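Right, one structure below, let's go through it.
A single protein chain has been omitted from the complex, and every remaining protein chain is retained in its original position.
By letter and in written order, the chains are A, B and C; residue numbering begins at 1 in each of them.
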Amino acid sequence: MELLVNISLLFMLSLTVIAVVRLKSLFAIVMLFGIYSLLSAMIFIALDAVDVAFTEAAVGAGISTVLMLATLVTTGRWEKKSSRSSFLPLLIVSITGAALVWGTLDMPEYGNPDNPAHHHVADRYIEQSPEEIGIPNMVTSVLASYRGFDTLGEVIVVFTALIGVLSLLQVRTPPSVAETPLRNENRKLSRPYPVLQVVALVMMPFIILFALYVQFHGDFGPGGGFQAGVIFAVAFILYTLTYGLDDALALTPVSVLKALAAGGVLIYGGTGVVSMLLGGNFLDYNVLSSNPVSGQHIGIIVIELGVGITVASVLICAFYAFMTRALPDQGQKG
Amino acid sequence: MDSFFNEVISGALGRYNYWVVIFLMMSGFYVVIGSTNLVKKIVGLNIFQTSVFILYISIGKINGGTAPIVWANAERYSNPLPHVLILTAIVVGVATTALGLSLIMRIKHAYNTVEEDEILAISLEEDEDE
Amino acid sequence: MIASHLPALQVVVPLLGAPFCFLLWRSPRLSWLLATLISWLTFAISIALLVTVNNSGTIEYAFGGWQAPWGIEYVVDQLNAFVLLIVSGIAAVVFPYSWISVQQEVELRQQSLFFTSMVLCLAGLLGITIAGDAFNLFVLLEISSLSTYTMISMGRDRRALTASFQYLIMGTIGATFIIIGVGILFMLTGSLNMQDLAQRIPELDQSRALHVAFGFLITGIGLKLAMFPLHLWLPNAYAYAPSAASAFIASTATKVAVYVMVRYLFSIFGVNFSFQTIHIQWLFVPVSLFAILFTSIVALFQRDIKRMLAYSSVAQIGYMLLGIGLFNVTGLTATLLHLFNHALMKGALFLAMGAVCYRIGNTFIDSMQGLGKQMPWTMAAFVIGGLSIVGVPLTTGFISKWVLIQAAVERGWWPVIIVIVVASLIAMMYIWRVIEAVYLQSRPENAKNVSEAPLSLLIPVWILALANLYFGANATLSSELAGNAAATLFSGTGF
Partner (left out) sequence: MFATATIALLVIMCLALVRAFRGPKIFDRILAVNMFGTKTVLLIAVYGFLTGRPEFLDLGIFYALINFVGVIAALKFIERLEFYDEREER
């Protein structure tokens, strides 16, 4: 049964990819990319990678797709027919693909428990991490502790992306206080989506609650700082889509978001510095408490918090920047 | 002869996953280098990367294994290390995508097109004017 | 206590300094001051590391206290201590320079973002150099790449945007190729730690999968280091980026990529696999010879001097790959020496162009006519850098070319020597074009009068120019460092 699910998912993925290559409507392509991402997330579940599935759905089907749609609003949604010959790209791709297929002939068999990949480093993570780190989710243990420096790098990458987006796209400054009464009048006259607005308002607390659950339950089940940050950002994206950018900007000013983005990185890095000051190596959580295992707990909770804060604020801020470009006159329209 | 076929079949069964993933990867790669529309290039890049992620996760799968979260009934767990690497790689991917898309928005504003051919033509003209 | 944490601090200082730079967004001047301070601090750390490595051998640092291969490890040996010194040294010169140049070339709103990106880029490049873990290298590579795309896109010309986008696409393809390669290595060995991989790879040298991994890694790194013909992103990226960014990236980013190439070829895959099983030299030698000639000729026809220098960079990368391809200790020494020397000369040249751009607003050869009288110091520094590119004795360029020729003589490959000489003549021609325009032609009537560049630009330019002369006249220090590193790499006891 699992094999059947796996094969049909791979089949659907191939179909989607073929459609993406052939279609000329960028809107359709972006929608299909959303499907592609959902499907690959399903594959990740079928291959036991639940944390990855969580992240892929959040990033691919969620954030990336929304950002791509916002881009399409400014660029138009048709790809022009190109006069360029597709011979060279096809050649490159065929050679690369052929090389890879040739290489698979000597690759260890898929799913075989005796493969070398499972028996050098991974053994220790599976057998000892529950005692050494003391949390059931091995992925979180490896992510936050054994390979914690990678994760710090990952947070910095997100932060770097924010620097890039902010330098390229400016977030609109919300209307000043002096204009507010007039704006409120306007808004009363034109409430475009009453149903959606009510639904969004009702859902917001639950989404945020869910984000907090994912943040702090990441040690026991799938989830963690990154996924929680995305969910948190999704709540504000929903708010922006239904209430408009100006209201959202009033709720979460950009300067606060920027400070939080840097703050999250500093929380993570600060944990490392503290552990250094306490006599351990950088990011060695054992020294954070008298008992190594509880030290690991403290360390992981704090750094996951840093990840969550940075990711949420960066994504919200980037979304605002995209919205400023995509729907510039939204304030007047309501 | 019989044993040869058995070998081929078991070899194929042990690798079909890789082959499909390679097909997906190469299709994404083709979209990146073959299309001239910048948005489509970014979509292609995402597909390319996502497929590489599937390759990694396939490496970590163990038959009969289960998700690497402690579970009383588990016989064995799948390898958690590729999962960790890919979590990081996915985040790197979305960061690149966000940056690429904001560049596209600025390019559209500056050139009023997002087709590579047209931008190239405009740039060549500019080079000659200088 | 601090001494034992130096390898971590080398990267962590700029990595955590960047958010502080960003938090100072209201005052670009403070951002810049902090960035400069960070660059000097990292330079000091890299000197300390080099001294320690020379005295007491390779240093290892385990992040989180987890021993390799379970945790992430930083390893500093003679090779990467040398590269760390180059990168942080260039940063320590370029960062102070950047303030005035950025004032003029980057919008006020973006200035503190620019300085933050510079710091992030520095952190990424240092991290790539020091990383002892194949996947951690990828993460830090992406930090440096994303910040580079950002810096390039801040150029004033709209072509900066397309240049940045093109680099983003090519760079991401390169990075994805690298993770495919690393993934296959992981599949075959179960490890990501470089030392660990180096131990496990020799048993696998007949595996087709390993050959494929090798191919993907070389292509991916080749994209990053602008190996001909994968260099198409480079000229525009260097030409349209703000001057400070061009100077920093041109003299560090490709060097770090060459270092990664050397690390993979010699330490991880090992000399036997790379050169005797795969015969990578049969790819590198012809490709780099062609690249040296072809891009030098293309450089001759550029009107924008920054673009000309960019093409010349591709040619210089050709020299470095040629040194690897010659496959002897002298050749590798030449490559490593050229890493150092090319950073000095391209740094001086791009910084001088930044000073020109500051005064006259562009770097076209027509606009620079007669500038020799009005900006004598800047132009003199440019001439020193230019002579170094040509390879005139008493400049650094001569040293590395001389060692390269020696290596070719050892091999007995005379055509290679001819190509090097011819390419040097072509380089002389393109540098002469500039000298002729600047000194022998008079200032056009309608051109506005300009004065010499301010001191805060001149001093960094001259530091690098004088370094060119110093290390050209007295090359013992640099050749010793490069020679030792090369000998260790060849002996197969790398790391």
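The definition used in the following text is that a residue touches a chain if its C-beta (ideal position, glycine included) is under 8 Å from a C-beta of that chain, and two chains touch if they have at least 3 such contacts.
Just so we're clear, the structure is a prediction, and the values are computed from it rather than from any experiment.
Peer 1: By the document's own contact criterion, which visible chains does the hidden chain reach in the full complex?
Peer 2: Output: missing chain touches A, B.
Peer 1: From the listed residues A:I95, A:L196 or A:L277, report the one that touches the chain absent from this view.
Peer 2: Of the listed residues, the one touching the omitted chain is A:L196.
Peer 1: Which residue, A:V50, A:A122, A:I156 or A:V171, contacts the hidden chain when the whole complex is considered?
Peer 2: A:V50
Peer 1: Looking at A:L15, A:V256 or A:L277, which residue reaches the missing chain?
Peer 2: The missing chain is touched by A:L15.
Peer 1: Applying the definition given at the start, please give the residues of subunit B touching the unseen chain.
Peer 2: Subunit B touches the chain not shown through residues 66-67, 71, 73.
Peer 1: For subunit A, which residues lie in contact with the unshown chain of the complex?
Peer 2: 1-2, 4-5, 8, 12, 15-16, 19, 23-25, 27-28, 31-32, 34-35, 38-39, 41-42, 45-46, 50, 53-54, 57-58, 61-62, 65-66, 69-70, 72-73, 76-78, 196, 207, 210, 214, 217, 221-223, 227, 231, 234, 237-238, 241-242, 326-327
Following the convention adopted for this analysis, only the chains that are shown with their structure count from here on.
Peer 1: Looking only at which chains touch which, which shape fits best: line, ring, star, complete or other?
Peer 2: Contact map by chain: complete.
Peer 1: For which pair of chains is the number of C-beta contacts greatest?
Peer 2: A-B
Peer 1: Once you find the CA centre of subunit A and the CA centre of subunit C, what distance in Å lies between them?
Peer 2: 32
Peer 1: Report the inter-chain centroid distance for subunit A and subunit B in whole angstrom, where each centroid is the mean of the CA atoms.
Peer 2: So the centroids are 16 Å from each other.
Peer 1: What positions in subunit C touch 2 or more of the other chains?
Peer 2: 135, 139, 142, 146, 149-150, 153, 180, 186-187, 192
Peer 1: Please output the residue numbers of subunit B that touch at least 2 other chains, ranges allowed.
Peer 2: 25, 29, 33, 38, 59, 81-82, 85, 88, 92, 95-96, 99, 103-104, 106
Peer 1: For a test of understanding, state which residues of subunit B touch subunit A in their complex under the given definition.
Peer 2: That would be residues 11, 14-31, 33-40, 42-44, 46-47, 50-51, 53-54, 57-70, 76-88, 90-99, 101-106, 108-109, 114-115, 117-118 of subunit B.
Peer 1: Along subunit C, where are the residues that touch subunit A in the complex?
Peer 2: 5, 8, 12, 15-16, 18-20, 22-23, 25, 61-66, 69-72, 109-110, 113-114, 116-117, 120, 123, 127, 135-136, 139-140, 142-143, 146-147, 149-150, 153-154, 180, 184, 186-192, 196, 207-213, 215
Peer 1: Give every residue of subunit C touching subunit B within the complex, in rising order.
Peer 2: For this pair, the touching residues of subunit C are 135, 138-139, 142, 146, 149-150, 153, 158-159, 161-162, 164-165, 168-169, 172-173, 176, 179-180, 183, 186-187, 192, 303-304, 364.
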